[in-house]
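The complex is shown incomplete by one protein chain, all other protein chains being positioned as in the whole.
Chains here go by letter, A and B, matching the order in which they are written, and residues are numbered from 1 within each.
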Amino acid sequence: MVPQLFFAYFAMVIVITSVLVITRKNPVHSVLWMLLLFIHIAALYLFLNAEFLAVIQIIIYAGAILVLFLFVIMLLNLKKEELGKRFQRGWTLSILIGAFSIALLLSILGKVTVFPPPGPYSIEAIQREGSIMTLGRLLYTEYLFPFEIVSVILLVAIIGAVVLAKKRRIGG
Amino acid sequence: MEDYLLIPLLPLLAFIVNILFGRKYIRDKAYLISCTAVIGSFIVSVAILFDVIGGKTINEDLYTWVVSGNFRVSVGFLIDQLTAVMLIVVTGVGSIIHIYSIGYMHGDKGYYRFFAYLSLFTFSMLMLVMANNFLLLYFGWEAVGLCSYLLIGFWFEKKSASDAGKKAFITCRFGDFGFAIGVILIFLTFGTLHYVPVFNKAEGFATQTVNILGLEVGLITLIAMLLFAGAVGKSAQIPLHVWLPDAMEGPTPVSALIHAATMVTAGVFMVARCSPLFNLSEVAMHVVAITGATTAVFAATIAIVQNDIKRIIAYSTISHLGLMFLACGVGAYGAGVFHLYTHAFFKALLFLCAGSVIHALHHNDIQRMGGLKKYMPITYITFFIAALSAAGIPGLAGFFSKDEILWYAYASDNPAGKFVWVLGTVVAFLTPFYLFRMIFLTFHSKFRGTHEEERNLHESPRVMTIPLILLALGAVASGWVGIPKLLGGGAHFINFLKPVLGYPEAHGTHVEEWVIMCISTVIAISGVGLAGVMYLIKTDIPMRVAKKLSSLYRILFNKYYVDELYSLIIVRPAIWIADRVIEGFTDAKIIEGMVNGVPRSIGAFGERLRKIQTGLLHHYAIIMALGFLIIALMLWF
Partner (left out) sequence: MVPLSWYIVLSALVFSIGIIGFLIRRNIIIMLMCIELMLNAVNISFAAFAHYMQDMRGQIMVFFVIAVAASEAVIGLALVIALFRNKPTVNIDEINIMKG
């Protein structure tokens, strides 16, 4: 009973804040609501026995990415008038698409009956070694190659950001 | 390689050399190549003639040309008595005309081209007469038509000349179409196109009929009529005679060679060659005889009022070709070929003499000539001899051949025989009349041209007069090989052709034969006499007659308005269709519509498709989302 109540609370907040994120006029407000969203998602990860993920979520998403968004918003320094109208012209079609996609995604719910057999990483097994240790063991053995690729991606992101946002010097 | 192959090969080589190297390298010496080639062919032809007289004939397939299912045609040659005669005519008269052309065409900037075309023509004509199957005959047939077009329109910068060339080719085409269908029918009936098998099997199909639109038409009759259609076109009989007078736009040697001696006689040759087929069909023979006779009279009546020296001779050619067909139509193929042979000499001579006159005066109008006999004696004498021969004055070649025709026409068991004999006799009267009218107006009394022209009058150079003399000898003597038995001769010519053409039947007595001969002689002499009276002595008669019978005069002068009629019912509708329908509709609208329309519609489509790229991220996003949904749906179902 209690876990379901907690889940219900978290789920409700997540949905409400996501709606709020997409509807605010001021982008800073959107970012702030997103912060709330991320914290609740991290809590949900805790529910799912993924402590490491919860921590990563807070540190990277809430701590780095949202701050980056805020920096850029401040950098652009838009006056209130310049923000312009909020919504696009053909918003009904978008709402329809969204509704349709909800319907589609939800329609699979009762359809999948055969699940693959559960893997070796039960809750007890994770709790024995700790979430980080389990994750790390997998990451550095089986998924080493994607791990290295991700590091290259991050490198590219850094270089790209520097190159793109650089001020062009005249005659340079 | 057999000797007879040299006959067509030499002119072919001459053509190739002249056409390839003539413009830059050979130029003025082009005559050497062509003349040697054709004289060489003549020498070989004489040798072949002696072989054939000795009894040897050649029927050889040289090379398989077409093999397609059941259809097999070879390049093969048939040399029998008929071919031998034709070879002599073509190469002999051809050589003389080649020599004449050396002088006549001198200085023309297309000198090498002229001789190249002459050689090509000689080659084509030789292939035509030496063929041993209908397809090779058709090849020669078409090739001579092509050469005729090339040579008539030789001075192609002159619009009337190129128009005349086109007219000749297109008019012939009508006939050639029938001819082609006839050849196809022959193949369908007999399964082969070679002469010998076809003629051997022809008897078996004599009674077979074909159902066309409800009418039962004899199969052989149909084939013969279709083949004759080709002859009508090529030999300028009614109704396809209209091209020959206009063909006089070509140089005079061309008129002499092609439109007197050889190409136009290809029709007669073909009918003679196919005599086994024609003999089986009475209807076809009647058609041939009546067409020939009618054309003969028709052309002769036009000739008596013409003023262009070459046109008079052209109509005379049409008329004499009619006589040849008349002979073939009553079964006297040998007589027809005999007349072909003598006609080659005197008609070519007439043309070459006219060419000599034109060479001196640079125009063709006999009303502006006169009194030329003291300036051009050789031309005058040879012209006179030619006209005597053509008129059928006894002793000369034309007399014997024409007389044979008239006798066999009268004496045949063909019911139309007597009728065509009457027409032939009318022609025998008109021919001397118009020919001597021409001579008296041109050479006698006083010169009617300008003083300028009078000072330039001169006899033609020797290279032109020697051929005239040679042909004159032929015009006199060539008939002597065919003197009929009545007059003590051995009728050698017709006898010679008997193995190929059969011997014509004559149902009449010797007395009748004498009477016919006398009638035609008297008529010929009276024709000359009337011409003399009207144009030498009482020279005002022509004017009075023309005024009294002015409408008749106008009809004759305008050639019975046949050209105008054709222009109205054939030429103008064809041009209208070409202009409005083919060009205006199918070309402009349909084809250009497609050719322009395809890029235009692609462009329009592209224009519309371009609007999808709005440049707005929002639209792209919506389309992406929609795409995702559709794919999900497709995977779902």
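In this text, contacts are C-beta pairs under 8 Å (C-beta built on N, C-alpha and C of every residue); 3 or more make two chains touch, one makes a residue touch a chain.
From a predicted model like this one, the values you see are computed outputs, not experimental measurements.
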**Request:** Go through subunit A and note every residue touching the omitted chain.
**Result:** 3-4, 7, 11, 14-15, 18-19, 21-24, 27, 30-31, 34, 37-38, 41, 44-45, 47-50, 52-53, 56-57, 60-61, 64-65, 68-69, 72-73, 75-76, 78, 82-88, 91, 93-95, 97-99, 101-102, 105-106, 109, 115-116, 118-123, 126, 134-135, 138-139, 143, 146, 150, 153-154, 156-158, 160-161, 164-165
**Item:** Chain not shown, touching residues in subunit B
**Value:** 610, 613-618, 621-622, 625
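Definition applied: only the chains that are shown with their structure count from here on.
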**Prompt:** Along subunit A, where are the residues that touch subunit B in the complex?
**Reply:** 88, 90, 93-94, 97, 100-101, 104, 107-108
**Message:** Going by the contact rule set out above, which residues of subunit B touch subunit A in the complex?
**Reply:** 618, 622, 625-626, 628-629, 632-633, 636
